[in-house]
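For this depiction, one protein chain was excluded, whereas all remaining protein chains were kept in their positions.
Chain nomenclature is as follows: A, B and C, assigned in order of appearance, with residue numbering initiated at 1 for each chain independently.
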Amino acid sequence: MNVSRTVKYEEELDADFANEIAAMPGGEKIWDCIQCGTCSAICPVSVYMDKTPRRIIGMIRAGFKDEVLSSVSPWICTSCYSCTVECPADIKITDIMYSIKRMAMEQKTYRRFVIPDIEDEFVKMVWKNGRLSEAKMGMKVARKSGLRNLISMVPLAWKLSRRNRLKLFHTERMANPEQLRIVLNAMQEHPPELHVKKPGVVPTHHHEAVTT
Amino acid sequence: MKSYLYYPGCSLKGMGGPYEQSLFSTFRKLDLKLTEIPDWNCCGATAYLSVNGNMAIALAARNLAIAEKDGGRDIVAPCSGCFLSLNKAKASLKEYPELRAKVVDALGRANLQYAGTSKVRHPLEVLMNDVGPEALKKLVTKPLKDLRVVPYYGCAILRPYEVLGDSHTPTVLEELIRITGATPVDYPYKGRCCGGMLTSGVQAVGLRLAEILLEAAKKTEADVIVTTCPLCHYNLECYQDHLRKSTGKDLDIPVMYFTQMLGLAMGLGEREVGVDRLLRRPMTVGVTA
Amino acid sequence: MSESEKPRIGVYVCDCGLNILGVVDVPAVIQYASTLDNVVVSREYKYMCSDPGQDIIKKDIKDLKLNRVIVASCTPSLHERTFRTTVSTAGLNQFLFHMVNIREAVSWVTTDKKKATEKAKTLIKAGVMRVTLQEALEPKTEPVIPEVLVIGGGIAGIHASLSVASAGAKLHLVEREPSIGGNMARFDKTFPTLDCASCILTPKMTTLRVHPNIKLYSYSEVVGVEGYVGNFEVTIEKKPRYVNEDLCIGCLKCVEACVYKDARFPNAFDLGLAKRKPIYIPFPQAVPMRVLIDPNDCLKIKLGKCKMTCVESCEKDAIDFDMKPERLTVKVGSIIVTTGFKPFDPRRKPQYGYGVYPNVYTALEAERLLSPTGPTEGTPLLQDGTMPKSVGIIHCIGSRDENTNVYCSKVCCMYSLKLAHLVKERTGAEVYNFYIDMRTAGKGYEEFYKKLLEEGVKFVRGRVAELTTAPLSNAERGKLILRVEDTLAGYVRRIPVDMVILSVGLEPQNDAQELRRMLNLSCGKDGFLIELHPKLAPVSTATDGIYIAGACQGPKDIPDTVAQAGAAAAEALALVHKGMVEIEPYAAVTNEDLCSGCQICVGLCPYYAIEYDAEKKVSRVKDVMCKGCGVCVAACPSGAMDQKHFRDAFVTAEVAGVI
Partner (left out) sequence: MAQALAPPVQAAQTRTKETEYEPKIVAFFCNWCTYAASDLAGISRMKYAPNMKIVRIMCSGRVDPSFVVEAFRAGADGVLIGGCNPGDCHYKEGNYKTMRRYMLLSRMLQDFGIEKERLRLEWICASCARELQTTVDKMTADLKRLGPLDWKGV
């Protein structure tokens, strides 16, 4: 059988990771965490996360950068802000989840699955039309999440379009999206994330496989 | 006649059509004017924040800046998601001067100024505060007698800004339900997440959340769930068939917008408030025009 | 005398180990000081306050004929007294000394070493300029009234009172409730020894009752305090009991006889969990064992008509429906404040369903449920009268929380363990403790924790996020479900229980602020009273002659409370024993030649210490009554007023110096 030894050596941790997160909006109080787990317990989806929010915060403070940036937890987060409201240390956990997602996107370290792709599509669409066309978006999502899913959605799509709630061939767009693009382009001149320092090199995983 | 700026957001132009329809008709009935913000853009939702924080804020801020041009009227944002994004942008620009400087500069390129003066409000709160329970009661001509209603707030109008008071114990929706003559049931999940984007992202998870909410709603033996947000409405209403197949449970229950409920109680016809566009018509709503 | 000669100043700069030296370039400062006018010598030493440090000063005063001394070290509130004694033992008047604060005001608050050094130099320069002008003064001495007032009759007040009284001093104890005993009287057992609270408290209470040196004012409140150390005048208001305390013998016949055949009004002592009649005693071991009537419940007092069976039943006819509040004043030399705490109100944390679900209790309520004299005679029962099969105890309610109180209430971990033990012992229920960190620092405390671990009480490290009644499994039906992350197992858990006990934190009393104002004390951000110095003067306050002990100073368990009460008693006794106090001679003085007799000062003085001499047409300060605030001095239009040790000239010299 295969057993594997997992160990983290100090030099593999990124001591600055916590400061990077702390420098982003909402992360200011990350050092105040008392690891009480209220966030994980109130979170409606923590039970589906690979690492609970409390553990994410703990790992950030310890410098487990690559583990955190490759975790699916932030992508499962539905931004319901329960953790943020309940946190006794007043830590804006939802915002920290956003920060992690942005860093992961930027450094392409996120786990490849449908949600990041959706977010990406969403941004592209808004960039193009200034607004979102639910039908088109829905189609893209359904396609990404597999043929079976696509088919399973057909009856619903039909019902909704009959009630004129799903405009299959209509594109929701601004009169002149370039007005918006002027603003967005101006923003692009700035680094994508406020105050964030240059992200360090992503360290590699360290599992030693032992076969017995 | 009180008058507001109206920020529809993408959903009310699509899936949330009935919401917009009922919002318009009820506000007309209440003699409240809604002026759509000229050439508004997407609020950025949660997706944009996950990709580029600064741009997401700028995106929302552009709408606020256009609204400010109009001078002083409050913005009504019916979609809870938009309501949150716009308020979040306001808060962030207040809290982070550096970000504010960048955004103000960016907006400047499009000849827009941002001062952070405009107020972003949700119609539920507008109805209860600006019109007020008394005035609303007077206009209820067809009380929805013995209609049992699940009050479902969702997340975004409760958290994190707690505009409706303590997010654990909101009561305004129940109050509105009573005003319409209906009975609010005791519902443990009134502020719990509906699944948000997960119903399309990781459907297994998203549907489970919806299932929990629907099952609890069925237990209360209510006739209908009332929502305040197009995404909640979609997640709760549209996956009932899926859930029946996957769980074998009967979770069928009509879901409607609070504006539809109020409209009906004020004597508007089902078509005027778009009840006919729901997947399941709340049967005991005995009025048809 | 030597002071009148040309000033010869010695400047002594303290390194305070590295506290000052680490930031301020002390050698440079001495070098600079030596160049200042009238400075004869300037020295550095690592601990100026130590004996060798003080000896250096004494020696110089003698050898170099110093007639002025500057010590630049910590804040005057810490060591001004020390060094004043130093110089006076060397034969120099203590008011020819001045202290410059270069620690709290410089080295500890400045990052830039250069700037810190500059600031230190400037402050010393100013000090030298000031001390040059200072003049010899004699401190005022006043007799101390050999009596002590204790406010609050909880365990702290009881212990302090007994200590003071048994040392022979007369003591006045004021308690606002009808009985002394405070919260400790509500407990069944005390941690970690599990000895019965009333068994150790009641004897103290009765001893106090009969003690010849103690006058107990129960059901009374302090409504006014005037005066100063050694000489306070205190106004006490006795609330009407409607039963004459001196006549009543506590036979309780009246209670028996009351027209209300059964008890139907919530009993405050049992926190409303048990009922009483309109005429009642707060609890069986009450001291004084005297009945009282609640005017809001008594028919006679409320409606004016009642058979008054109580009156008939009383042989001593002690009942008096026309009783009114009385005020009386006592004169004491010092005051000990032991007003205790109030438990956090869990309604401020709605997610725990207190007040919504009947089987959710606060820890203090649980204490009553566990008390043999309590509503359930010591066995905690559910509302339906059955025994709980599972009980959840949630720690840190309202504590360690940015939304409520940020501080740790210190006692909750231990009392939660105690409650867990008792609940398991009495009901055999499965008991869960939900904690963030287990804090069991104290003699025998960790051992107690270990004992509970072995008893099979369950511990879950995690803060319960919500209490819900919505089941997701059959086992959860009809239960209170606690949702928590088991942070050790790394899993979110849902734990169904029958009863929940909320370990609420300790907060200042509602009227702590009024009390603070009345006594001229200060409170911290958390609202608890502040001691003069956290380490060196833990029971003293900024107001001389007023001492604090127990939970009014901060969350505290019984051992710490009793220890503090003893300390406060010792402080008070020291005053009594000394018989007199030295008062800073900072009084205002009138230069009668300059006084225009406008009497502006007379109106301004809050202590009526200035009298107008009609025939001489001048205002004169009554030295004894003047507290030395200097308000009149600043107001005097003709510059006739001045303040000893804070003369205009001294202050302006210092001002010129710091610029």
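One rule holds for everything that comes next: contacts are C-beta pairs under 8 Å (C-beta built on N, C-alpha and C of every residue); 3 or more make two chains touch, one makes a residue touch a chain.
These numbers were taken from a predicted model, which means no experiment stands behind them.
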Contact with the hidden chain (one of C:V223, C:I249, C:A489 or C:V655): C:V655
Option touching the unshown chain, where C:T86, C:T110, C:N267 or C:S619 are the choices: C:T110
Omitted-chain contact residue, chosen from C:F191, C:Y415 or C:Y586: C:Y586
Selected from C:H79, C:K119 or C:K556 as touching the chain missing from the view: C:K119
Those residues of subunit C which, in the complete complex, touch the missing chain: 75-77, 101, 103-106, 108-112, 115-116, 118-119, 122-123, 126, 517, 520, 522-525, 530, 542-543, 586, 604, 606, 627-631, 633-635, 643, 646, 648, 651-652, 654-656, 658-659
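Quick note on the criterion: only the chains that are shown with their structure count from here on.
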Whole-Å gap separating subunit A and subunit C, where each centre is the average of the chain's CA atoms: 50
Distance from subunit B to subunit A - Cα centre to Cα centre, in angstrom: 24
Multi-partner residues of subunit C (at least 2 other chains): 351
Overlap residues in subunit B, where contacts from two or more other chains coincide: none
In the complex with subunit A, residue positions of subunit B that touch it: 10-11, 13-18, 39-42, 44-55, 58-59, 62, 92, 95-96, 98-99, 102-103, 105-107, 109-110, 112, 155-156, 159-160, 162, 167, 192-193, 195-198, 200-203, 205, 209, 238, 241-242, 276-279
Subunit C - residues contacting subunit A, complex: 351, 396, 400-403, 436-437, 461-466, 483-487, 490, 492
Subunit B residues touching subunit C - in the complex, by the definition given at the top: 166, 168-169, 188-189, 212, 216
